[in-house]
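What you see is the complex with one protein chain gone and the rest in place.
So that you can tell them apart, the chains are marked A and B in the order they are listed, and the count of residues begins at 1 in each.
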Amino acid sequence: MFVKNAWYVASRIEDIAEKPLARTICNEKMVFYRAKENKVAAVEDFCPHRGAPLSLGFVENGELVCGYHGLVMGQDGKVISMPSQRVRGFPCNKTYATIEKYGFVWVWPGDQSLATEAQLPALEWADNPEWAYDGGLFHINCDYKLMIDNLMDLTHETYVHSSSIGQKEIDDALPKTLIEGDKVITERFMENVEAPPFWKMALRGNQLADDVLVDRWQRCHFFAPSNVHIEVGVAHAGKGGYQAEPQNKVSSIVVDFITPETETSHWYFWGMARNFQAQNHELTQQIKAGQNTIFSEDLDMLEQQQQNILDHPNRKLLMLNIDAGGVQSRKVIDRLIEKEKTNTQHISHLNIS
Amino acid sequence: MFVKNAWYVASRIEDIAEKPLARTICNEKMVFYRAKENKVAAVEDFCPHRGAPLSLGFVENGELVCGYHGLVMGQDGKVISMPSQRVRGFPCNKTYATIEKYGFVWVWPGDQSLATEAQLPALEWADNPEWAYDGGLFHINCDYKLMIDNLMDLTHETYVHSSSIGQKEIDDALPKTLIEGDKVITERFMENVEAPPFWKMALRGNQLADDVLVDRWQRCHFFAPSNVHIEVGVAHAGKGGYQAEPQNKVSSIVVDFITPETETSHWYFWGMARNFQAQNHELTQQIKAGQNTIFSEDLDMLEQQQQNILDHPNRKLLMLNIDAGGVQSRKVIDRLIEKEKTNTQHISHLNIS
Partner (left out) sequence: MFVKNAWYVASRIEDIAEKPLARTICNEKMVFYRAKENKVAAVEDFCPHRGAPLSLGFVENGELVCGYHGLVMGQDGKVISMPSQRVRGFPCNKTYATIEKYGFVWVWPGDQSLATEAQLPALEWADNPEWAYDGGLFHINCDYKLMIDNLMDLTHETYVHSSSIGQKEIDDALPKTLIEGDKVITERFMENVEAPPFWKMALRGNQLADDVLVDRWQRCHFFAPSNVHIEVGVAHAGKGGYQAEPQNKVSSIVVDFITPETETSHWYFWGMARNFQAQNHELTQQIKAGQNTIFSEDLDMLEQQQQNILDHPNRKLLMLNIDAGGVQSRKVIDRLIEKEKTNTQHISHLNIS
């Protein structure tokens, strides 16, 4: 079950160029391509003629042509033409609302009459010269909600990422979880600790001493349907921590867009946005490489956790205080899914009466 | 569901030599081997002793010996012997009628009392010194009926084979479909067109000019249970087209024997027979290599089409005029399957009363 009436990141903007791109999102097989005026369109990846994937075709004059027998599909899901055929009676394909913004292509798998640009998240770091951003994409064979759990409970850093961002003090600093409507925040503050290797690298990158104690923070923000952005940073100890002046700290936002593929797989768009040394591209690449290494460490754990849960269908999982971020985020998801169901029933009811 | 009482190509003759060959045809696991007098025999690939595949065994004095404990299987499905055992009460294996003809081993998966050589297709090009033939074999993960559709609707050439045999004019020349009993013919004629690259190569191969306009034809013959042979050719324009004299045309037969393996996989024996330059072996190899390249282009499309259809169980496929060849061929198959069912019920009824 997925929240369908919401924006998900489908790809980076540059991933959709001349060739159509096939991607399954929330169990819907979609094909993305550049339609008229170079705008991204998304339709069901199924040719109404003989069922070939339209993504094996090509784009001609901004129109998607099936690579099997030349049916031309419109971005409104109506068949435009087919050699020597009258196509008026052909069945239509489902289409999906899309927006290109912040460097990403966003897709709305549900009822596109409900999709508005205003519902996109506001990302202060995107398209902003004072910030630098870069990241990557993983395909992961586990429920997207296990990834949300992972990111909303950073105690795993001590164990999974012990050589880069983990440190024992994370275990000792209990997180606090706040709920604001459909948003969940889990925050943790550590004082007078030694910076772990990744943060020493970042301190040096911002021309700060890396051999002094620091105050460290992690503020995980879940926002519906399934994205997690984490404010992270360290300040030289005693300079105000999270509130410290820019010259005493180094901070950034871990940017995670989590897009469900099926019930047990998802697309994981990860990255980091920072507002120090924004023009230092070498530092950007260094951070991206470090993040790539760190996030790779989660893959095996998440996929094997998924398999283990499937193998033990009768075992319940615990929900501890450290899990509050994930638990509350799942509650938001469940509530939104329930709301969509009720609305759909309501609409059905109206139609019938 | 398959037509069982029919001849299917099981392999090329040379594929069955010293070692037994395992092949699943119409969902029946068979083992082929050279029995007495070097004749090909086919029995169920299951040792009645402990279930080992007989195809892992060996042939000794024209008898198939199980490679596990030495049971000797007769080509009549009766166990001949087993070391230190009386085998009279052993259960029998199913056996299959086979014929070696036209360079192929043919098998009859159904009731072998109904199998006669007369039911083999008559192939004028085979074993005929005025003709040359060569081809290859693909294993394809899709319903064999999707391959029949593919071959009975050559409008796909324009899209799938655009750089070799495809050309826009195919789309414009509507095909005509004729039904003659269990045979279906779909034919298309194009006049005053430029020959596509494959045919320019063939014109040169037959010492004809390749820089003049041609008349082109495609006549697809479906014959039960699941084979498609296509008369193809080009003649210098205005010389009579399909009816042109030999010195003005180049023509051949695309030979496709399609043998179902399971409901979603098949063996595809493809080849080309031609009656010009029949002794030019270099040309034969050139044509085979070209065909191999062209037919490989269909593989991904067919396998992904199959997967897409399985993923969309509720979507119906369209049946357009261009699909008439495939649609009519499927009707023949359905009718033959229905007939076999009725006959079987009739036999059951007789047995019971």
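Quick note on the criterion: a residue touches a chain if its C-beta (ideal position, glycine included) is under 8 Å from a C-beta of that chain, and two chains touch if they have at least 3 such contacts.
Predicted, not measured: the structure shown is a model, and the values here were computed from it.
Engineer: In the whole complex, not just what's shown, which of B:26, B:66, B:170 or B:320 touches the removed chain?
Structural biologist: Missing-chain contact among the listed residues: B:66.
Engineer: Among the options A:45, A:149 or A:340, which residue touches the chain absent from this view?
Structural biologist: Only one listed residue reaches the unshown chain, and that is A:149.
Engineer: Among B:33, B:46 or B:217, which one touches the chain that has been omitted from the display?
Structural biologist: For the chain that is not drawn, the touching residue is B:46.
Engineer: List the residues of chain A that touch the chain left out of this view.
Structural biologist: 149, 153, 155-156, 158-160, 171-172, 174, 300-301, 304-305, 308-309, 311-312, 315-318, 320-323
Engineer: Identify the residues of chain B touching the omitted chain, counting contacts across the whole complex.
Structural biologist: Chain B touches the missing chain through residues 29, 45-46, 48-53, 56-57, 65-70, 82-85, 90-91.
To be clear about the criterion, only the chains that are shown with their structure count from here on.
Engineer: So what angle, to the nearest 5 degrees, turns chain A so that its CA atoms land on those of chain B?
Structural biologist: 120
Engineer: With centres defined as the mean C-alpha position, give me the chain A-chain B separation in Å.
Structural biologist: Roughly 48 Å separates the two chain centres.
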